[in-house]
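Below is the structure I would like to discuss, written out as structure tokens.
The complex appears here minus one protein chain, its other protein chains still in place.
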Amino acid sequence: MFSLSHITDLVNAWLYQQFPPTLALLLQFVIVGILVITLFSILGLVLIMMERRVAAWMQLRLGPNRVGPRGMFQTVADTVKLIMKEGMTPNGADKLMFNLAPYIVMMVSMVIMAPLMFADGFQIWDINIGVFFITAISSVSVIGILMAGWASNNKYSLLGAMRSGAQIVSYELSAGLSIITIVILTGSLQVSEIIAAQQTGWWIFKGHIPVLISFVIFIIAVTAETNRAPFDLAEAESELTAGFHTEYSGMKFALFFLAEYVNIFVVCAIGATLFLGGWMPFHIGSWESFNHIMDYIPSSVWFFGKTFFLIFVIMWFRWTFPRLRIDQLLNLEWKYLLPISMFNLILVTLMAIMGWHF
Amino acid sequence: MFLKEYIKDVWGAISSLLKGMKLTGYYFMHHNKEAITEQYPDNRKTLKMADRFRGEVVMPHDENNEHACTGCTACELACPNGTIKIITKMEPTPEGKKKKAIDTFVYRLELCTMCNLCVEACPTGAIKMDQTFEHSVFDRRLLTKKLNKPDSKVREGVE
Partner (left out) sequence: MFEEVASTEQGDLVINIGPQHPATHGVLHLVITLNGETVKKVEPHLGYIHRSIEKMCESLSYRQFIYVTSRMDYLSSHINNHGCAMLVEKALQIEIPSRAQYIRVIMDELTRLASHQLWWGAMAMDIGALTPFFLAFREREMITDIMEETCGARLTMNYMVPGGIMYDIHPDFCKKVKEFIKHFRSKIDEYDELLTGNIIFQNRMKGIGILSKEDAISYGCSGPTARASGVSCDVRKIYPYEIYDQLKFDEVLATEGDSFARYQVRLVEMHQSMNIIEQLIDNIPEGEIQAKTKAVLKLPKGEFYTRIETARGEFGIYVVSEGGTTPYRIKFRSPGFSNLSALDHIVRGHKIGDMVAIMGTLDLVIPDIDR
């Protein structure tokens, strides 16, 4: 199978040949930084466009169709508008915190990209505690949201931030527990090894019922963690106008907005990596010719295809369901999802010990 | 059985959610057929307003530049918000008598609520409602309209 690791190794070798090691490492940082920022902005544009299109089609509308062919450049135009706008800081706000918060939220979602494997052999940092790193870093984003809500000096923002804090902290538990089920089955925290373990079949097929349960729980938990409807209480348009980013405008608002979408991408990428085999093509047991055709599809297409499918599912939720109330939200986590995932964890452990999976 | 009830509850909840997702999923897949958006400025050519749609008050003139308004001010009295102002003048008839005739029919579109009471009140059918609805202008003065055309006359036989 074609692997992008040839290219990355080539670049790596060339850099170390041309420059002293320290400079080469720094140059690699720069290249990676540029790539991540590019990916970040492209993802923002594509995902916002996708969200609007999905929303429109589900709501019997056409969606953006004015700027560019079939409205493709609508998000670009929106971004330009947001850049041109004045980024106001309210008088009573804590200036430092207020201006820092969007950057923290955005940086968190950038850093989580590090252990993601975008294609075969294309990864920023194959850290051996990859999955743990992701869960650890993603919990930092709540600090950015709390900062934004607190520093805005606005009651809506405060309520939104507090809701968001309670929500993210609780839902991290079941997201973490459902990630652990895969870690138990694989026996490794490293992203590349988790994917390699799915060579013979994706975990969602290999691990049957328990993995399916943890997959459903994972999807629900990450929907809540990214503050998406039906768990969008932190923004809750009809209750708190815009929640924690009520006071933000211009590019600072856009950073929150972008970070939300990139977060969705990241959590869906994690879901695709853990449950749907990352860049691994779809293989069926002994159908050699079928498997061979599947191998011809590039690994990055597999990865992005799976990720965007999960993103679509999460968007589908958003445009179908009404919003939960805050106490129902916490009830759902502590009374349903957590016990179920605890029970599921035991089941998976049993399964891993007895070797009941395929 | 507690556990059975619990599982039944969870399953009922999930299936109710799936039902809704099925509907939105259907609309997503059939968006071409189901979309109801009217692309208004693009469909101007094919857009047809209902015959009775009340857009603005107009005074139809025939080919001889004649209208049916006698200047009786019934519409002005019927109007609830002072949209219409009729300025009359005395015009000599061929018999040498003087007869009241309309000088200017002032219609202030910005005050009009399209309630149709003036059209109902008109005894001679001189005014009617038109189907135009694109009334926005840059100068507010353009909304004060003079409905009778210059040098127009009352049609013969209209009393």
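Going in written order, the chains are labelled A and B, and every chain counts its residues from 1.
What we mean here is this: a residue touches a chain if its C-beta (ideal position, glycine included) is under 8 Å from a C-beta of that chain, and two chains touch if they have at least 3 such contacts.
Small disclaimer: the values here were computed from a predicted structure and weren't measured.
*Asks:* If I consider the whole complex, including the chain that's not displayed, which of A:Arg53, A:His245, A:His283 or A:Arg323 touches that chain?
*Replies:* Candidates A:Arg53, A:His245, A:His283 or A:Arg323; residue touching the omitted chain: A:Arg323.
*Asks:* For the chain that's not shown, point to the residue among A:Arg66, A:Lys155 or A:His292 touching it.
*Replies:* Hidden-chain contact among the options goes to A:Lys155.
*Asks:* Of the residues A:Ile168, A:Leu233 or A:Ala254, I need the one that contacts the missing chain.
*Replies:* Answer from the full complex: A:Leu233 touches the omitted chain.
*Asks:* If you put the missing chain back, which residues of chain A would it touch?
*Replies:* Within chain A, the residues that touch the unshown chain are 55, 58-61, 155-156, 159, 163, 229-230, 232-233, 236-241, 319-328.
*Asks:* Need a quick check: the contact residues on chain B for the chain that isn't drawn.
*Replies:* 12-13, 16-17, 19-20, 22-24, 36, 49-54, 78-80, 113-117, 120, 129
Everything below uses one rule, namely that only the chains that are shown with their structure count from here on.
*Asks:* How many angstrom lie between the CA centroids of chain A and chain B, rounded to a whole number?
*Replies:* From the centre of chain A to the centre of chain B is 51 Å.
*Asks:* Applying the document's contact rule, which stretches of chain A touch chain B when the two form their complex?
*Replies:* Touch residues, chain A against chain B: 54, 56-62, 65, 316-317, 319-321, 336.
*Asks:* In their complex, what parts of chain B are in touch with chain A?
*Replies:* These residues of chain B touch chain A: 10, 17, 20-21, 23-25, 27-28, 31, 34-37, 39.
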